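The structure's right below; bear with me while I get my questions together.
With one protein chain withheld, the remaining protein chains of the complex are depicted in position.
Chain naming follows the written order as A, B and C, and within any one chain the residues start at number 1.
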Amino acid sequence: MNERLLDVRSLRTNFLTGGGIVNAVRGINFHVDKGEFLGVAGESGCGKSVTMLSIMRLLPDTARVQSQGILFDGVDLQTQKMKYMRSIQGNKIGMIFQDPMTCLNPLYTIGNQLMEPLQIHKKLSRKEARKRAAEMLDLVGISNPERRLRQYPHEFSGGMRQRAMIAMAMSCDPKLLIADEPTTALDVTIQAQILDLMKNLKQKFDTSTALITHDLGVIASVCTRVIIMYGGLIMEQGYVEDIFYRPAHPYTIGLLKSVPSAGERTQEQLTPIPGTPPDLMNPPPGCPFAARCSVAMKICALAQPELHEVGDNHAAACWLNHPKASHMKGRLEV
Amino acid sequence: MVREYGSIYNQAITCSISLHVSPHNGNLFLMHAVPGSPFNPGEQKNIPDEILEQIRAKYGLDDPPWKQYITYMGNLLKGDLGDSFKKINYSVSELVEGGFPASAEVGFWSIIISLVVGLPLGIISALKRGGWMDWASMILATIGIAVPTFIIAMLMMYVFSMKLGLLPVFGWGTWKHMVIPVVCLSLSPIAYITRLMRSSMLEVSRQDYIRTARAKGVSEFMVIAKHGMRNAILPVVTYLGPLVAGLLTGSFAVERLFMIPGLGRYFVTAVSDRDYSVILGLTIFYGAFLMACILVVDILYAIIDPRVRYTE
Amino acid sequence: MKSNRKKEAIFQPVAAPIYTLEDEITDDSLFEPLDDAEKQTDVISRPSLTYWQNAWQKLRRDPLAMAGIVVIILMILLAIFGPLIQPYTYDGQDYSAINQTPNAQHWFGTDKFGRDLFVRVAYGARISLTVGFAAAAINMVIGVLYGGISGYVGGSVDMVMMRIVDIISAIPSLLIIILVMVFLGANMKSILIALCLTYWIGTARQVRGQILSIKNQDFALAAKVIGESDFQILLRHLVPNSMGPIIVTVTFLIPQAIFYEAFLSFIGIGISVPVASWGTLANDSLANMNLYPHLMLFPAVAISITMFALNFIGDGLRDALDPRLKK
Partner (left out) sequence: MKKTLCLLIAALLILGMIAGCNGTTQAPSNEGEPSTSTDPSQPGGSDEQPGDEPLKIISYANGAEPPVLEPVMSNYAATSILVYNLFCGLSRIGENGVAELAYAESYEVSDDGLVWTFKLRPDSKFSDGSELTMYDFEKSFKYMLNPETGAPGNDLKYYVKNALAYNSGECTEDEVGIKALDAETLEITLSNPTPYLLDLACTYIPLKVDEIKNNPDWAKSPETYISNGAFRVKEMNPQVSVVMERNPYYYDAENVEIDQVNFMFIDDASVELQAYRDGTINVSDNLNAEAIAAYKDTDEYQSVSKIGCKYFTFHCGNVSDARVRRAMALAIDRETIINGILGLTYAPATGVVPYGIHWGDQQYRDVAGDLLIENVEEAQQLMAEAGYPNGEGMPVLRMITMNNQEDIDTAQALQAMWKTNLGIETEITTYESAVYWDVFDTDDWDIARDGWTGDYDDPTTNMFLWEAHREVNEDGTLKDARWYNLPNSIKYDELMKQTYVELDFETRMNLFVEAEKTLLEDMPVLPLFFYDDSILCKPEVTGVLKSYIGHVFFQYADVAVD
């Protein structure tokens, strides 16, 4: 077990809205090790983005976060004041967002926005920061960076903007890079380039990365370990091979079935999962997936199963793992 | 860089010249349609009509409007705005030169104050939306609209000059004379700027690039001041053009009440006195001034928002 | 995130799980398959509100806006029923009761003609409110349309339209108004027409600026893609999205209209004596404000309260109409 970079213990995040309290994240435990490429998958509304934003403390005022501890590099972020958080935001933890079109301030040059973290965290002078920014742009594959630095976001294409975002996040060579659906807004060809870029940046800087996406294909291509989230909880976590080849949770299986496996030319029928995600205003007591699970049992609706080891570093939160439920297991076609 | 602003410059200059001439044409015919003439007996009918006819003829008011238009355009090209009918032997340009510094001074300071007070109020009430700060600044901003200027002026005069004797009641010359007029003049723009800023700040603080800035570890102050302000100020800038033109050319009510020897009063007295050349002169002066302000605002807008520069 | 004292109530305590995977569960029935009935799949937890209901709900929770609405209703009631409660008429003079301060008989006191001020303020409300609201509404419509078209079409059309706006704003509005009065005579209609000729400029400029900035956002392009006519796009998408500045300018139009009406009436263009509006009442009382302060107090207070109310409603509306703004 190599060294733990980020260790989150029973994180819970709620939002106070006019209509009531939304329990977006209902107690999850996960960790990210040094040099690891963690994938966080799940349908939209399962709490994956909120989790990361809670860790980075970037949620709006209406949010409330509670946890037994968010240890990052040995420091419990939960107890730290905003000043400390600011010193690690952009410095030790870099973040990339989904929609490149709106993530860059339209009124400032790319250079200005790129140099900002360098000037704040690394206290670089304007000249040095500009030089470093040019290097970063070059690193992320943007041609003649000097001229590009003087240009404005609206003069960049979607892909180039995302590269600029990555350059910005990586400029202070952070220990952890969080990417919140970085490729969703891009078309497939650019998507592949961005993923390759992230992959070799990881090798080069050995930054551990947490990639949030709803696209299992993306996870399969870059991640080493996966967490499947649903209804604010973790359904299953494990190495990519375990999850893809030996899924232990009906939701994971359902997800895999609804994704066309590229490459093979089969006429295989895609079966979507019926129903909609649970309402997080008053979440169901039992397993959140019970309402949509084809092999749900009575107990599933009553109690929420915690994560149960089903293999080496492979756990799933499902009553099927209970010895008594072996008869139901047979029904599950992998 | 200047080349890039080229498009805006020539666009603004061409239309300012075209504007320059057109309101004044409209004006001339408009004025002759309005009844009454500059020469009338005033309080009591003590001048027989023949004498009035005589005087009107002397100023060429009897010949048809188009003829007057040509004569007027003639001397306009020579830069002479003609003489005032009411203030005999005073040329319009003399009146404007005499009045403009005073109006400009009061107007200038009220612009400064309305920005210095209005902008922060707007930002605070946006950031602390729903809180008591939002409440307080909104109420303060509403005073500018709700309470009529002359009531505020009278109250301030009553308190500061009569009771406390800090400020002189009226007159002109030292900065002390300007305090109350400037405050009265800036209350309404403050209200407007506060609201505009609040509305646009709310809009901006929801944008993604604000969250990106925070994710980069930028301090809360810098996020608002650098990233937020520049985007939020755009609607206020568009409002600044006409505001500056309006304030710098004086306001009738404030100048009349505080005896400020400015330009504001002529805008109204010229019309009720049917003083054609002063009306025309003022319209041209105001028109040119307005165009200049709008030109500056366009340039300012282009500096702040690069997207505008590139859309040809 | 602020950690505030109500935190515990937000997070229900984590109930110990009644069953865990490790322990022995005796009741086999627990492991029968859950039948569909119990699977309430897509349960609707909250009634989905229409846009307007949602806005009304948010508005209801805004105390200032509510107070504003109550005040406006009061003023309208005052305008309608005020003159009926008191036995006096707005122009009945009583020389035995000149310049009386407020007393049991005359609630607001009397003016220099001995006319009851309460009835005159109530009667004045009718004129001032109608002029205020009508002028604001008309100017808003003209301003929004003009500004909208100018902003949406853009290019040379926009430049021409904006120059026309500058020309109109350069011409002294008083000239135009006197002209209108000459042809239409001094009455309410001519005031409204006069006010509507010059006052829409501010709104037009503001709306144009707003439309310019949002017209090439995705939702507008999407609307174009599904074949909506330009006019539909403008009215159903762009204008509602620029409600913020529109409401701001409208809440400015009403007081300006009321004060300008008073100015017009004073120079003989507006309503003729003895009819009075709030503006004229305040103007007339200016001369001897220190001698008879009550003459100034009541109309001025009436104007100020109404304006405060309107502005708070305006603010409340602006926040309520903005769907993304969570309370």
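One rule holds in what follows: a residue touches a chain if its C-beta (ideal position, glycine included) is under 8 Å from a C-beta of that chain, and two chains touch if they have at least 3 such contacts.
Being a predicted model, the structure only gives us computed values, none of them experimental.
**Student:** From the touch rule at the top of the page, work out which displayed chains the omitted chain touches.
**Tutor:** Within the full complex, the chain not displayed touches B, C.
**Student:** Just one of B:92, B:138, B:157 or B:213 touches the chain that is missing; which is it?
**Tutor:** In the complete complex, the chain left out is touched by residue B:157.
**Student:** Can you say which of C:53, C:232 or C:288 touches the chain missing from this structure?
**Tutor:** Selected residue, touching the omitted chain: C:288.
**Student:** With the missing chain put back, which residues of subunit B would touch it? List them for me.
**Tutor:** On the side of subunit B, residues 1-2, 5, 35-38, 40-47, 49-51, 54-55, 58-59, 86-90, 94, 97-99, 101-102, 104-105, 108-109, 157, 161-162, 168-174, 177, 248, 256-257, 259, 261, 265, 272-274, 296, 299-300, 303 touch the unshown chain.
**Student:** Could you please point out the subunit C residues that touch the chain left off the display?
**Tutor:** 91-93, 95, 98, 112-114, 178, 186, 266-268, 272-274, 284, 286-291
Basically, only the chains that are shown with their structure count from here on.
**Student:** If you tally the C-beta contacts, which comes out ahead, A-B or B-C?
**Tutor:** B-C
**Student:** Looking at mean CA positions, which chain is nearest the middle of everything shown?
**Tutor:** That would be C.
**Student:** Please identify the chain with the largest separation between its CA centroid and the CA centroid of subunit B.
**Tutor:** Computed centres place A farthest from subunit B.
**Student:** Distance between subunit A and subunit C based on Cα centroids, please, to the nearest Å.
**Tutor:** 45
**Student:** In whole angstrom, how far does the Cα centroid of subunit A sit from the Cα centroid of subunit B?
**Tutor:** Comparing mean C-alpha positions, subunit B is 54 Å from subunit A.
**Student:** At which residue positions does subunit A touch at least two other chains?
**Tutor:** Not one residue of subunit A touches more than one other chain, so the list is empty.
**Student:** For subunit C, which residues are in contact with subunit A within the complex?
**Tutor:** 1-3, 7, 10-11, 14, 17-21, 25, 28-34, 38-43, 45-46, 57-58, 61, 326-327
**Student:** Taking the touch rule as given, give the residues of subunit A at its contact with subunit B in the complex, in rising order.
**Tutor:** 56, 58, 82, 86-91, 95, 97, 99, 102-108, 116-117, 120-121, 152, 154-155, 165, 168-169
**Student:** Under the touch definition given earlier, write down the residues of subunit A that touch subunit C in their complex.
**Tutor:** 10, 12, 14, 16-21, 27, 57, 59, 61-66, 274-276, 279, 281-282, 290-292, 295-306, 308, 319, 321-322, 324-325, 327-328
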